[in-house]
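Here the complex is missing a single protein chain, while all its other protein chains stay put.
Chain lettering (A and B) follows the sequence in which the chains are written, and residue indices restart at 1 in each chain.
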Amino acid sequence: MPRTHVSCTVNGDEVDFLASDDTSLLDALRDELGLIGAKEGCGTGDCGACSILVDGRVNCACLMFAPEAEGHDLLTVEGMATGEHLHPLQQTFLEGAALQCGICTPGFLVAAKALLDENPEPTETEIRYALAGNLCRCTGYDKIVRSVQEAAVQLKGAAK
Amino acid sequence: MPRAHLMTDHRRFTDGEAVIEVDGATVGAVIGELERRFPGLGEVLTHASSAGVDGEIHAEPEYLEVGPDTDIYFVAPLAGG
Partner (left out) sequence: MTATENPPTKYKYIGTRPIRHDGYDKVTGKARFAADKDLPGQLRGSFLRSPHAHARIVSIDTSAALIMAGVKAIVTGADFPTLDVKNPSHDIAVNLMARDVVYYNGHAVACVAATTKPEADAAAAAIVVEYELLPAILTIDESLAEGAPLVNDNNMTKFVESDGPSNLATVTELGRGDVDEAFAAADLVIEREFDTADVHQGYIEPHACIVDVGLDGRADIWASSQGHFKVRALTAATLGWDTARIKVTPAEIGGGFGGKTTIYLEPVAARLSEISGRPVKIVMSRDEVLRATGPAPSSKSRVKIGATNDGELTVMEASLAYGVGPFGDMAGLVGAMSIASYKMPNLKLHSVGALTNTPKTAAYRAPSAPHAAFAVESVIDDVAQALDMDPIDLRLKNAAVEGDLTAMGMPHPKIGFIECLEAMADSDHYKSPVPEGAARGLGTGFWFNIGEQSSATVNLNEDGTATVITGSPDIGGSRASMALMAAETLGIDVYKITPVVADTESVGFTDVTEGSRATFATGMAVVHACRELIEELKTRAAKMMEVEVDTVSWVDGAAVSDGKDPVSLAAITAKAKRTGGPLTATGSLTAAGAGPSFAVHCCDLAVDEETGQVTILRYTAVQDAGTAIHPSYVEGQMQGGSVQGIGWALNEEYIFDTDGALENASFLDYRVPVASDLPMIETIIVEVPNPSHPYGVRGVGETGIVPPMATIANAIQRATGTRMTSLPMSPPKILAALNEA
């Protein structure tokens, strides 16, 4: 299959790559751009380990074809920190021990960022439902939810 | 003399005896003596058993030293996940 030339913005950088029409955006990010943060846990959009933001909305990269990224603004976990400063979610996840094996962590961070960008003061229930598309098998979600709550508090404090 | 405590499965070799006094300086020697007295038992104890000695389970106890008052419990090999 011939490959399409795709241009888009990823983590603030203008990038371009080649991908055939049946290549997933997840595979293109990983194989063409070397952005291995997004993971394939299932390939069918059921686990959220490949969560990325597309124009600010959370999407499973495994469910998009690479050429669909043309002209869009993507964020992966690699784009969450700025310079030497972690995003508050990354910091609270570390302090709150919200990861054990860490394979689901990039997806959770991106999905949680999307939540807090839209809803800066989510209730516990809102957090749980917003993250219901991200599977974690190690933590039982408790410390993940608490870390998101703490990040919301910190972001609110910083916004003042 | 060390005492070998056998699981129910093992007792088919010993006519139902659960505790056998067996001489030997190591668990391996005890197993060897048990094989001599009850042919077939040593094979099972070597390949399919750990040994509990002094409250600790040893996975490959062949060279584990035992004394005259030691109780050796032959148990199943354990792994985990």
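Here is the rule we go by: a residue touches a chain if its C-beta (ideal position, glycine included) is under 8 Å from a C-beta of that chain, and two chains touch if they have at least 3 such contacts.
Fair warning: this is a prediction, and the values are worked out from it, not measured in the lab.
**Student:** Using the touch definition from the header, name the shown chains in contact with the chain that isn't displayed.
**Tutor:** Its contacts among the visible chains are A, B.
**Student:** From the list A:C47, A:A69, A:L116 or A:A152, pick the residue that touches the absent chain.
**Tutor:** A:C47
**Student:** Please identify, in ascending order, the residues of chain B that touch the omitted chain?
**Tutor:** Where chain B meets the chain not shown: residues 5, 7-9, 12, 18, 44, 48, 52, 55-60, 73, 75-81.
**Student:** If you put the missing chain back, which residues of chain A would it touch?
**Tutor:** 22, 30-31, 35-44, 46-47, 49, 76-78, 80-81, 86, 90, 93-97, 99-106, 109, 125, 127-129, 131-146
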